[in-house]
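Okay, handing you the structure first.
In this view, the complex is presented without one of its protein chains, the others remaining in place.
The first chain written gets the first letter, and so on, giving A, B and C; residue counts start at 1 in each chain.
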Amino acid sequence: MTRLVSDRYGKAGIRLVQVTRGPGAHEVTDLTVDVLLTGDFAAAYLEGDNRDVLPTDTLRGTVYAFAGDGPVGEPEMFGLRLARHFLSASPAAGTAEVALVGDPWVRLGPHGFRRDGGWRRTARAVAGRDGEAVFGGVRDLVLLKTAGSAFSGFPRDAYTTLEETEDRLMATAVEAEWRYGPGADHGACARELPAVLASAFDAHDSRSVQHTMAAMAAAALDARGELDEIRMVLPNRHHLPVDLTPYGREDRGEVFVATDRPYGHIEGTFRR
Amino acid sequence: MTRLVSDRYGKAGIRLVQVTRGPGAHEVTDLTVDVLLTGDFAAAYLEGDNRDVLPTDTLRGTVYAFAGDGPVGEPEMFGLRLARHFLSASPAAGTAEVALVGDPWVRLGPHGFRRDGGWRRTARAVAGRDGEAVFGGVRDLVLLKTAGSAFSGFPRDAYTTLEETEDRLMATAVEAEWRYGPGADHGACARELPAVLASAFDAHDSRSVQHTMAAMAAAALDARGELDEIRMVLPNRHHLPVDLTPYGREDRGEVFVATDRPYGHIEGTFRR
Amino acid sequence: MTRLVSDRYGKAGIRLVQVTRGPGAHEVTDLTVDVLLTGDFAAAYLEGDNRDVLPTDTLRGTVYAFAGDGPVGEPEMFGLRLARHFLSASPAAGTAEVALVGDPWVRLGPHGFRRDGGWRRTARAVAGRDGEAVFGGVRDLVLLKTAGSAFSGFPRDAYTTLEETEDRLMATAVEAEWRYGPGADHGACARELPAVLASAFDAHDSRSVQHTMAAMAAAALDARGELDEIRMVLPNRHHLPVDLTPYGREDRGEVFVATDRPYGHIEGTFRR
Partner (left out) sequence: MTRLVSDRYGKAGIRLVQVTRGPGAHEVTDLTVDVLLTGDFAAAYLEGDNRDVLPTDTLRGTVYAFAGDGPVGEPEMFGLRLARHFLSASPAAGTAEVALVGDPWVRLGPHGFRRDGGWRRTARAVAGRDGEAVFGGVRDLVLLKTAGSAFSGFPRDAYTTLEETEDRLMATAVEAEWRYGPGADHGACARELPAVLASAFDAHDSRSVQHTMAAMAAAALDARGELDEIRMVLPNRHHLPVDLTPYGREDRGEVFVATDRPYGHIEGTFRR
């Protein structure tokens, strides 16, 4: 006999573009939505009994139907409205989670837009039988600093060949997610925090990626009192100096090769 | 004051190809390795004090050095040797996790190989101060069945437009990870289980993806008594019938469009 | 005044899965189809006059409608039937080109299949007012050899630091396209040539990727007299030996790092 220990199901990659046609200009909202339900669905897995399984196609349709009610607004609250609905629509579900990734568009004219690839906004809402949680975030915010980054004072063992450095390039692609406290202004946080994180990265006198991450987290928690917590993942995208001396060039530390793999993976969760 | 609530760091995407040069023929092992350490690294984050931070470059070097000791063997044990070493080399670490993805190569001749894209093998070892766990798995095993797949008997609400069906295409890309019990034969499990999972998928009279997942999990747990648990993720890659009647063709249910997004996401964890 | 010097339009990424439901077993054909029309469409570009522009949605629909007529058969002839049709359906077109990529599926049972990721089959048909051409091919055939590969005797200049070697790893992902002569057996060529190319790669005593490419091309032209010409692209996927001496390991030339970028790009077109 097989037992189901835990389970989860839903629909991923629901692409929603909403155009709000105002008198003078249009607005565009561009979201990719994932819906996930957790709960007691053992009968479906073990007996093929689907009576509790709201179809994933229904999850998809609900997202579009809710968008049909009018402007979706901030993705956090759109996600929360959906999560609450799914919890109600699926009695077998213990929690409903809606995760959204927003592609930002920059206005060219009243009806024209250019996609801004500087970063993508994220939001996530979790509704459970015992409570709710709402998250905002940013992804694909790529940063580089050419001064103010060191890495030294680390332990050495038989496999350590890395030299200590007081001056290296540091590059990363920020992934950050913060949990909102009550009364949070989601839109203001989402608009302000990418720049706050980038400025903290820029200004920091860094001893390591970890060290800079904590400074970025502190800046975010300082800037917006509504944040209860912030979690960050920073890949260390290594830029290696190219040795030019074999080519008869003096080495002035200006030429680097940007590498894809391997990369450092640094993550941390911070509170006040 | 910022507090560090949790943290993790390591190196991802370490590409290792090992050639074992036997007298008659060569063997090839092709792994991509991620190393992650969890523990008390707060001084690095909050004070920029790196004295406990074994560099991620050292994690990388250690993987290559261990491969220099001879054939790495099954990835599970190579991962466990590395995880144990990292736990010892990093006193501040509470756990060391090594995750490996293996690309399979098929022999063409004594020194020639073709990559088999049918699936990728995975392994994972976690060493902690209180114990260890070892996992095997498979990824990117893409399956399709053209009969024996239904989806009906599900609940309907105001957003449900999906019709019930007793005969649909079902396609997925299997991601499975099993936890080994003591004394497990890792190589035998890794070689046998992809075919076991595929056969169970093929043979099952499916009421849903969830239903088939449980049958696949049961087959794996039956086939190898060493498995304590198996976790699976099965995307439902929808194949939609194309309506040919506007083109004056009779509809015989033979022409489908394979869609990328959205897709169903189904996951479950199973034990005996 | 702007002039249109050349133009082309069509539909890309048409995903077609055809199930042929035989009495004992089903067959699956999985194709991704691109259609491109070249011709005199200047009125559309310069004047916004669409009277000659068969919609790309019609190109898509035609692909599905033709599949509705019964088993598509070998992709080369399915492509040619489509290309001929489009040339007839679009009087303004000078040529119609249909390119197809086929994903192979391996049978598990009468109605169950596993995708074989060893390589993808390609086909291309071009119909013009003055004649036709039909091509077959293979893509994503990944090969590696651990002996029999040298690179030496090359010229050296002030920027050459590469050492000569008589023994290196050689890896590539084969992309080959052959043009069929009249009366060719497309299916036989497509089934036989991937193995012919792989065997030639394996058996060759290589002085360079270029050298091995020519041997592979010769083997293909030898194996199938129907081929008029073969064009190949072979990326040189570099595998660099890892220096283990800093870690106190003897260097036995068995540990390599597989790199993604940069890579060598080698291409050539061959005839008898």
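Here is the rule we use: a residue touches a chain if its C-beta (ideal position, glycine included) is under 8 Å from a C-beta of that chain, and two chains touch if they have at least 3 such contacts.
Because the structure is a prediction, the values reported are computed rather than measured.
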> In terms of residues, what is the contact footprint of the unshown chain on subunit B?
Replying inline: 158-159, 161, 246-248, 260-261
>> Suppose we count only contacts with the excluded chain; which residues of subunit C make the list?
In response: 1-15, 34, 36, 41, 44-58, 60-62, 65, 89, 151-162, 206-208, 210-211, 213-214, 217-218, 221, 229, 235-236, 260-272
> Given the full complex, what residues of subunit A touch the hidden partner chain?
Replying inline: 15-21, 26, 28, 30, 61-62, 64-65, 67-69, 105-106, 108-119, 140-148, 169, 198-199, 201-203, 239, 242, 244, 246-259
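As a convention for this text, only the chains that are shown with their structure count from here on.
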> Of the chains shown, whose Cα mean is nearest the mean of all protein Cα atoms?
Replying inline: B
>> With centres defined by CA atoms only, which chain is the most remote from subunit B?
In response: C
>> Can you work out the whole-Å distance between the CA centroids of subunit A and subunit C?
In response: 37
>> Report the inter-centroid distance (CA atoms only) between subunit B and subunit C in whole Å.
In response: 29
> Which positions in subunit A touch two or more other chains at once?
Replying inline: 158-159, 161, 260-261
